[in-house]
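All protein chains of the complex are present and in place, except for one that has been dropped.
Up next is chain A:
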Amino acid sequence: MLKINSVGLTISAVPLLNNITIDCPRGSVTALMGPNGAGKTSLLKVISGEHKASQGEVEINRQSREDWKPAEIAQFMAVLPQSSTLEFSFTSEEVVALGRTPHATGTVRDAEIITAALAKVDASYLAQRSFVQLSGGEKQRVQLARVLAQIWDHCECEGDASTDGILLLDEPSAAFDLAHQLMLIEIVQQISARGVTVVMVMHDLNLAAKCADQMVFMNCGHCTAVGTVSELLTPELIKKVFSVDAEVITHPVQGTPMVVV
């Protein structure tokens, strides 16, 4: 579904990404991890088309990123940025409605989707509130509802659409409380089960371990390691990438690997 083929990115003579190759099959969840400035967000921006790759290319649905028109790709690919800069007092409902911009599904269907998307992120009670007055976590949940609304048909009805959805999330859980971090994981698992390919930047190794099919460790614009959660969560690799001494233990109930520092 999404292929990153030896992508390099250089901006103003500063190399930000170097020979990155990642394959994200349909319905997979990929977690991009690494210290600050490792190039995670830059890579996400190359995928989303904000930066053009200096070398290599991104392939979406067997077609080069360059060949997709913005209006076409917006039908099935949504991007959640780190933070929002919206200064105008839209209600939360109206912000979510903006997610329907690429579609011409009509106001009735859109209203259904908006209500459902707000409910999905536990933000129904925010619908009529002014977005600018929300807390950081509430804003991020409304923005999450907006990107879900954008690719709603891909999230909710499998095989209905001609192309599968892609969702790019940049530190989606940074502002969330514990309950909403788990809610995010659940949503990611649900939509990936319906065929949506998810690529997300995350800092919390344990949270990422709960839902990622594939982890990517990045450092200084290079891809240090790519593999499954249990392959990557080792004390040696964590020491190498994050310069932190950590123990990896097994979750007493779920049996998944857990990082303890």
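Assume a contact is a pair of C-beta atoms (placed from the backbone, for glycine too) under 8 Å apart; a residue touches a chain by one contact, two chains touch by 3 or more; residues count from 1.
By our rule, contacts and distances are computed from a predicted model.
Engineer: Match the chain absent from this complex view to the correct UniProt protein name in "RNA polymerase sigma-70 factor (ECF subfamily)", "Cytochrome c oxidase assembly protein CtaG", "3-hydroxyacyl-[acyl-carrier-protein] dehydratase" or "Hemin ABC transporter, permease protein".
Structural biologist: Matching "RNA polymerase sigma-70 factor (ECF subfamily)", "Cytochrome c oxidase assembly protein CtaG", "3-hydroxyacyl-[acyl-carrier-protein] dehydratase" or "Hemin ABC transporter, permease protein" to the record, the invisible chain is "Hemin ABC transporter, permease protein".
Engineer: Consider the whole complex, including the chain that is not shown, and state which of A:7, A:29 or A:73 touches that chain.
Structural biologist: Looking across A:7, A:29 or A:73, the contact with the absent chain belongs to A:73.
Engineer: Of the listed residues A:91, A:163 or A:206, which contacts the missing chain in the full complex?
Structural biologist: Touches the omitted chain: A:91.
Engineer: Identify the residue among A:81, A:195, A:221 or A:257 that touches the chain left out of the display.
Structural biologist: In the full complex, the listed residue that touches the missing chain is A:81.
Engineer: Using the touch rule from the top, list residues of chain A that touch the missing partner.
Structural biologist: These residues of chain A touch the chain that is not shown: 48-50, 70-75, 77-79, 81, 84-91, 94-95, 98-99, 101-102, 125, 128-130, 133, 150.
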